[in-house]
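Note that one protein chain of the assembly has been removed; the remaining protein chains are unaltered in position.
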Amino acid sequence: MNISEYKDVYVFVEQREGKVQNVAFELLGKARDLADSLNEKVVAILLGYNIENRANELIAYGADAVICADDKELEYYNTEPYTQAVCQIIKERKPGIVLIGATTTGRDLGPRLSARLATGLTADCTKLEISETRELLMTRPAFGGNLMATILCSAHRPQMSTVRPGVMRAHEKDESRKGETEKISISFDKSKFRVRIVKTVKEKKDMIDITEAKILISGGRGVGNEKGFDELRALAAAIGGKTEVSSSRAMVDAGVMEHARQVGQTGKTVRPSLYIACGISGAIQHLAGMEESEFIIAINKDRYAPIFQVADLGIVGDVHKIIPLLTERFIKK
Amino acid sequence: MNIIVCVKQVPNTTEIKINPTTGTLIRDGVASIMNPDDKGGLEEALKLKDRYNAHVTVITMGLPQAEDILREAFAMGADRAILITDRKLGGADTLATSNTLAAALRQLEFDLIITGRQAIDGDTAQVGPQIAEHLDLPQVTYLENLEYDGKKTFTIKKSMEDSYQILEVDAPCVVTVLASANKARYMSVRGIVEAYDKEIEIWGFERIGIDEEKVGLKGSPTKVHKAFTRGVKAAGEMFETDAEESVGIIMSKLKEKYII
Partner (left out) sequence: MDFNLNRKQKLFQQMIRDFAEKEVKPLAAEIDEQERFPIETVEKMAKTGIMGIPVPVQYGGAGGDNIMYSIAVEELSRVCATTGVIVSAHTSLCLAPILENGTEEQKQKYLPKLASGEHIGAFGLTEPNAGTDAAAQQTMAVADDDKWILNGNKIFITNAGYAHVYVIFAMTDKSQGVKGISAFIVEKGTPGFSFGKKELKMGIRGSATAELIFENCIIPKENLLGRIGGGYAIAMKTLDGGRIGIASQALGIAQGAMDETVKYVKERKQFGKTIGKFQNTQFQLADLLTKIQASRLLVRSAAFKKDNHIPYADAASMCKLFAAETAMEVTTKAVQFHGGYGYTREYPVERMMRDAKITEIYEGTSEVQRMVIAAALLK
């Protein structure tokens, strides 16, 4: 393998029912940064049916070029047709880097591609950088997030990595950006199409997933009751974005909050950028579920509450006074 | 019907802690367990055994002590167990691991290969699909439910972010199973009593019969450049003052940390 033949940063663009998924824009943003430091191009791989009209959007988010395969076989994601299509593109174009969203689709496609191309794939990267030797440094968590590892794929190309939605930031959409869109056709080996999609059913899943929240306002015994949680909800609404209300076990057991929002050993493990613990004393079981949060603010009347041991900022005080005031400040902002 | 379930022994990562002063991983005393998704996969196989009298083989690659999870699999109801272990196979990334497992699987008869979706120590979710590719088999990942027509076709519910799919695929194929798909059965008491009387086949590098370039560290395109912990947490600041001032402190801290 002549590594020097491989260049440019490719992004697999995930679309569902013709709608480009946010993770693709996020990856284009990161690809833009990487390509700029390599002085190479960002190329978007767009697969689908009646999909060509999406190309401009990809350029606006940072692609220099879009390779579009528009084919009925690619209308819905299915492992084999997608693997064949992406493989053909990679073999013909020889990209240096390929980024894929770590969605159920990307995590189905990525490893299949890596095995077919006999190259490495690093899953769920949280950080991607270019080294001094122009290699891709792929950093990811391991051991349940207890350890971070930086991975290299030195002797094989492309260097492939998957990234979870929400980890990278999309660049501002820039409609003035210019780029090429190239339509290609894929020569499928249909004898390998062995999985039949019977149907795809949209689910009205209970979409609260506190593990996905960037900011969690979490309440415990000190919040007291439903009314107390209304104060937390008001604060969450005032902050906006990916802010959710969560709870300690005590309030779930008391029936004030639903189990899906419980943080802790018997609930969920969360690591948001900001965790505001309101009136939570901080039982070990609760701490286990949230101590990895990036920044922790604890508000509690009891200065000896164990929650203060893990808090970056501890406020000894009454949540019922502080939270409404804090909410006002956010509303004014 | 022959089913092969690929399982992995993993440290119970929920028990791993960081030493707060040195910032290193504390792995002492952390139990090794059968990876939860793999256990869900084994349960899927055992359900097919209950219903269709399928023969269930479990296979793992790892250190000699990975025998423990194979005994556990016997105690749950598996019929045959193979432990692939050899120094030459150490340091493998997912591609080298899947090459090794695929080479072993080629020597076995199967209608269905089951793996867990992902292992809790690495969370990569790669080995299952990579095995499928090496063996030129169709794959279905994120399996939540599986129905078998008793002849050759599997109907599978695949779980996705905001939807699910119903897929059909014929044997032989590879599926990757979510732990949530099944509540795995407990080992039976009788199964435990008998588990240690059963033979675990040990397969070394020679037995696998694979090119040395494709396995272990040599066969791994990705390499760990460095590993590090997130660092020790500094002691936090504490304030006890009136509500108004408290809010001021919070707001300025959030700005300072670029959280808002």
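Going by the order they are written in, the chains are A and B; count residues from 1 in each one.
In this text, a residue touches a chain if its C-beta (ideal position, glycine included) is under 8 Å from a C-beta of that chain, and two chains touch if they have at least 3 such contacts.
Remember, it's a predicted structure, so these values are computed and weren't measured experimentally.
Q: Taking the complete complex into account, which shown chains does the hidden chain touch?
A: Contacts of the omitted chain with visible chains: A, B.
Q: For the chain that's not shown, point to the residue among B:D50, B:E194 or B:E212 touching it.
A: B:E194
Q: For review purposes, identify every residue of subunit B that touches the missing chain, sorted by number.
A: 68, 71-72, 75, 185-196
Q: Write the list of subunit A residues that the hidden chain touches.
A: Output for subunit A: 283-284, 304, 306.
Criterion: only the chains that are shown with their structure count from here on.
Q: Name, in rising order, each residue of subunit A that touches subunit B in their complex.
A: 79-80, 83, 103-105, 107-108, 110-112, 114-116, 118-124, 137-138, 141-144, 146-156, 192, 194-203, 205, 207, 215, 239, 269, 273-274, 288, 292, 295-297, 299, 303, 308, 310-318, 321-322, 325-326, 329, 333
Q: Where on subunit B is subunit A touching in the complex?
A: Counting only subunit B, the residues touching subunit A are 11, 13-14, 16-18, 25, 93-95, 98, 120-130, 132-134, 136, 138-142, 155, 158-170, 173, 220-230, 233-234, 236-244, 246-247, 249-251, 253-254, 257, 259-260.
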